[in-house]
Structures are given as C-alpha cells and as structure tokens.
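Everything below concerns the one structure shown next.
The complex appears here without one of its protein chains, the remainder shown in place.
In this document, chain identifiers A and B correspond to the written order of the chains, with residue numbering beginning at 1 in each.
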Amino acid sequence: MEQAAQITFQTWRYGWHIRLRLWGRNLRDFLAQLRRHPLPFLAGLIVIAYILAALLAPAITAHSPIKGNLRARFAPPAWEEGGSLTFPLGADDQGRDLLTRIIFGARVSLAVGLWSVGISVVVGTALGALAGYYRGHLDRYLSRFADLLMAFPFLIFAIGVMAFLGPGFTNLILALTFKGWVEFFRLARGEMMAEKAKEYVEAARVAGQHDLGIIVSEILPNITQSVFVLGTLRMGFFIVTEASLSFLGLGIQPPTPAWGSMVAAGRDYLLTAWWVSTFPGVAILLLVLAINVFGEGLRDILDPRLKIE
Amino acid sequence: MRFTKIIERILVTLPIMLGVGIIVFLFMRLTPGDPVDIMMGQGGAVSQGEMAQLRHEFHLDEPIWSQLGYFLADLAHGDLGFSYVQKRPVTELIAERLPATVELAAGALLFALIVAVPIGIISAVRQNTAVDRASMAGAFVGISMPVFWLGIVLILLFSVRLHWLPVSGRVDYDVGLAERTGFYVLDSLLAGNMPALISSLKHLALPSITLGLGVAAIVARVLRSSMIEVLRADYVTLARAKGASEPLVILKHALRNALIPTITVVGLQVGVLLGGNMIVEAVFSWPGLGRLVVNAIFARDFPLIQGAVMVYALTFVMANLLVDILYTYLNPKITL
Partner (left out) sequence: MSDLLLRLQNLTTVFPTSRGTVTAVNDVNLTVREGEILGIVGESGCGKSATLLSILRLVARPGHITTGEIIFRDRDLRAASSAQMRTVRGKEIAMIFQDPLSTLNPAFPVGEQIGESLRLHGMLGRGLGPFAWGRRGRERRRVLELMAEVGIPSPAHRYAAYPHQFSGGMQQRALIAIGLACEPRLLLADEPTTALDVTIQAQILDLMRDINRNRGTAIILVTHDLGVAAEFCHTIAVMYAGRIVERGTVDQVICDPQHPYTQGLLACRPRLDRHEPIRPIPGEVPDLIDMPPGCAFHTRCGFARPECLGAEIPMSMSGDAHYVRCIRHTGYERHQALAKRVGLTG
C-alpha cells in the first residue's frame, strides 16, 4: 500500500516536467480548436488589437491626447460635413483628436481591467484554496465575510469606497478588487473542496507530501482552468465598472483620457457635437463585447461542462 | 410549515444587515481625516471649544466600540445621522428621494421582465433558428453595453433627434400634478390626471429602458437555457402524450419549472438595478436617491453617503430575501 502511494507520488512529481511539455502541445490544440470557433477567434483578435493599440499608443497617433488645438474645437468626424481626415472621429471641446484620446483611453481601461482582475484572481483563489482545503475557522470567517460583502451591490460598494478614498488609479483598483475577489474565492473554494475528495490527494498525503505542496503543485493546476475562464468573463464587467466610475467623475480624473469621463464630458454638447460622447462608448462596447464573446468561446472549448446550453 | 422556513430566512438576514452596518461604519471611521473637521468643512469657521464640544456630542472622544454601539442604536431607531452640508437629518433626505428611485427601479424591472420572458421562451422553443440567434446576439450586446452610454445614445436618438421623449426630470411642470405618494404614475392615476399620467410615463420611459435593458439581456439568456433543458425533460413528453396543446405544454408544464433557477438570477440582478440606478439617475437628472448620493460625494457629505449606501445594501438584502421566499413557493422540493 505504501509502495503504491510512493509510486503515485513520484509519478506526479515527475509529471510536472511532462506537464510543461504537454502544455506546449495543449496550446497548439487549443489554438486549433479556437480556429474552429470563428466568432471567439475574431473576438480574440479584436482584444489583441486593442492591447496592441494601447501599448503602441504614442507611436500610432499623430496628435497629443492632452493638449488640444482650440481652433479645431468640435471638428466633426471625417465623413460629416466639415470634417477631415486629420480628425477621423472628430475632436472634443478642447480641440483634442477623439481617436487619439480613445486609443490612449484603452491604456487606462486595459490597465485597470488587468490589474483588478489579476489581483482579485490571485487573492480570491489563494484564499479560496486555503479555505476549501483546511475548512474550520478560517473557512467560516472568510465565507461569512465574503457573504457580507456580497450583500452590497457591486457599483454601490465601489462608489462608496471611491467616495471615501478619493479618485485615482490605485484607489480605483482597490475599490474593484475589494469586492471582486469574492467571486474567485467562492469558485476556488468550491473546486478545492471537490478536488480534495479525490484520490490523488489522498495518495500524495500518504506519501508524506506537505499540505502546501499538495495544494500548489497538484490541486491548483486543476482549478486554474475554471478560474481563468471566470476571470476572462469578469474582465469586461470590471472595465465597464471603471468606465462608469469615471463617468461619474469618481474614477480616472481628467485630463488623463478615460473613456467614461470622455462620455461624460460630451454630455453637454449632445445637440451640437454628438460624436464626443458616442465614440468613446463605442470603444467600450466593442472591447467588452469582444472580451465576452472570447470568454464564452474559451469556456466552451476548455470546459464544455460549464456550458449552459 | 413553510411559514417557519420563512421566519428562518428572515432571521438569517439579520446578522447580515448588522454586518452591513458595521462595514459601513468602519469605512466612515477609517477615512483619513478628522470627521468633525470634514463635517464642519462646509459650515464655516468654528472655534476650538465648539469643535471639542461637537466631538463629545458625536462620541468621537470615546473608544471605537462604544461609537459603534451608538451608531447601531441610532440605526435601530431609523436614525441615519445628520447631514451638515444639507443641514437636515439623513433619514429625511433619503425618504424624500426614495419614491423616485423606487419608481425608476420598478419601471426598469417591469420593462426587463416584459422583454426578457417572451424572448427567453421563444428563443428556447425555436432553438437555433434565426430568431434565437438574433435574440441571443442582442442579449450579448446588452450585457456588454455600459449603462451610461446606452442612456446617452437613447437620449440622442429619442430626445435630440426625434423629439419623442423628454431628456430629463420626472414630469412636466405644467400638468399640475398633486404629489401624494411620491410615485408620480400612481399619483396621476389616483387624481385622474391624464396629462400628468402621460407626462410622467414619458419621462419614465427612457430611464427605465436604459436601466432595464442589461437586466433583460441576462434574464433572457438564463430563461432560455433553463427552458431548453426543461423542454428536453420526460415530463414534457408526457404532457404531450396526455394530449395537451403545445402552448399549454410550454407555458404551464415547462415554464413553471424553468422559472425556478431564473428567479434566483433575477434576485441577483436587483443588485445591478440598484447600482445602475445611480448612473441612470445621473444621466437623466432623475431626482432620486442616486442623484442625491452622487452630489453628496462631490460635496463630501459623508453622513449622507454612509446612510445612502446602507439603504442600498439593506434593500438588496431584502430583495434577495423576497426572492428566497418566492423560491420556496415555486420549488415544491424545498419544504422543511
């Protein structure tokens, strides 16, 4: 019996190496599968386009996102009367090129999205894994706390936090992660409890592996898949929340271009310069739509069990 | 039998409400800066002595535990504090604006259900047809769309370009609406004031649609997948074998079962409604609780913010409680 456990244990210890190599192959399979789902593939490309645009922003834009040319105030988009290709999507109330600001705005939104989702995932998964594995007091207190946090609607909570902390990039991330980790906590905890009951965990423990080692090297890789899917699906939500907060004036402050505040700024000019509010919103919509479509496609590929249909 | 279960659920929410209060309180106290300073910020110059006296009045010189105690005691009496910016009790301010917000939320929820339920059912029955694909694509867009932008686009379309609907406010001034309950639609009905009714409905339309569309999208998706699963079940085949007509099978046998998981989702969406409520009120200048809070944030009126956040959270908890109770009625497997 002990022998068997030893063998099992050694196998998956060396299995790590095999796993890494399999990962490479898995990636190729994954991409092949992705190509079979055209819509998520396209969505993925769009997301990558956004990321590239954000990274290369200064290189691909001709105007300054912050300094405006007052003579170009409210220049209409290129296809409208009075528009020109200098300002393809028009200019805002300070004569700043809208397209440039939108591209720079992608930096903010993507940064906020990635950071807040990233931190939420790490914190939530870690706490959830620990809570699910050890149970007991830790689990009970964390779960209670999580339930309590869930009693607040997300936006209300974020607004409340921003109200007390003040606007700004770091405060924004803080506000989003403070409630954001709960979902990942619950997911990781649930999966951990399910995995813990399986045999390979028992085998590892009999072989003398430390708890922490078991959690990290064996169980966690099995959980990451669903966490990853959830993270992708929630990213869009975080980005929209950031935009909403910026819209209310609670998020990223001007003159830093942020899509939400751009829409808010254009509100007073709806009658005369509708493009100032409209196009930043389109940028948000397109990005979030692409993320959601990609995320759903990801879920269908990685874990058809989770599929609702 | 069910009654005790309901009491049980209510009792479970009490500690949560308590917890909510504690969290909000802690946030208030953890804000950097002297609370009295901040509170008095708008009030003008106050002497040191008076500040000390006020600090004593607000129990700020006592340990944090007793502060919490006073806070919770006040809460139990429905006293949410005092706003120094507006020079009025918070509870009063909130109560004043609450009907407007509730009306908006109700309108949004109604719109969402009216749109989502038929779409969910039809999409499920006609799975994978053009109708299904189109509605699910629409639902996808609906959940990806930022609420504030949707509001602005709708304003652009229906107010600015088409002049069909008004841009802001709850009702035109010239219809002479006598406010009784604070729910303008209800008040106009009660007074038999037709122009007021039409006016308030017109003002309610765009904000409700803006707020409700996102919820409708999610509910439609969940209902659809629920229905698809239910329609595959054996008891649906049996219903047909009994000789029931197709509409009866779908609307009675299938829907009843499909609603069970859907209701839970609707409960969660109330949270989205409450959050989005703030944004929609800002976009449409709707004089409700959301607008009050946003203004309070800029005026740094912390007691008001605190009170409002609490009200929102408690409303969410109660809404979920209601959904829970409704669920026990819908799902016969949940008894004692």
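In this text, a residue touches a chain if its C-beta (ideal position, glycine included) is under 8 Å from a C-beta of that chain, and two chains touch if they have at least 3 such contacts.
Treat the numbers as computed from the prediction; the structure is a model and nothing was measured.
Partners of the chain left out, restricted to shown chains and counted across the full complex, are B. If you put the hidden chain back, the residue from B:141, B:156, B:244 or B:268 that touches it is B:244. Here the missing chain is touched by one residue of B:70, B:164 or B:235, and it is B:235.
Listed for subunit B, the residues touching the missing chain in the whole complex are 233-235, 237-245, 253, 256-257, 260, 330-333.
In this section, only the chains that are shown with their structure count from here on.
Contact residues of subunit B toward subunit A in the complex are 16-17, 19-20, 23-24, 27-28, 30-31, 140-141, 143-149, 152-153, 155-156, 160, 221-222, 225, 228, 270-272, 274-276, 278-279, 282-283, 293-294, 296-298, 302, 305, 309, 312-313, 316-317. Partner subunit B is touched in their complex by these residues of subunit A: 144, 147-149, 151-157, 159-165, 236, 240, 243-244, 247-250, 260, 263-264, 266-267, 270-271, 274, 277-278, 280-281, 284-285, 288-289, 291-293, 308-309.
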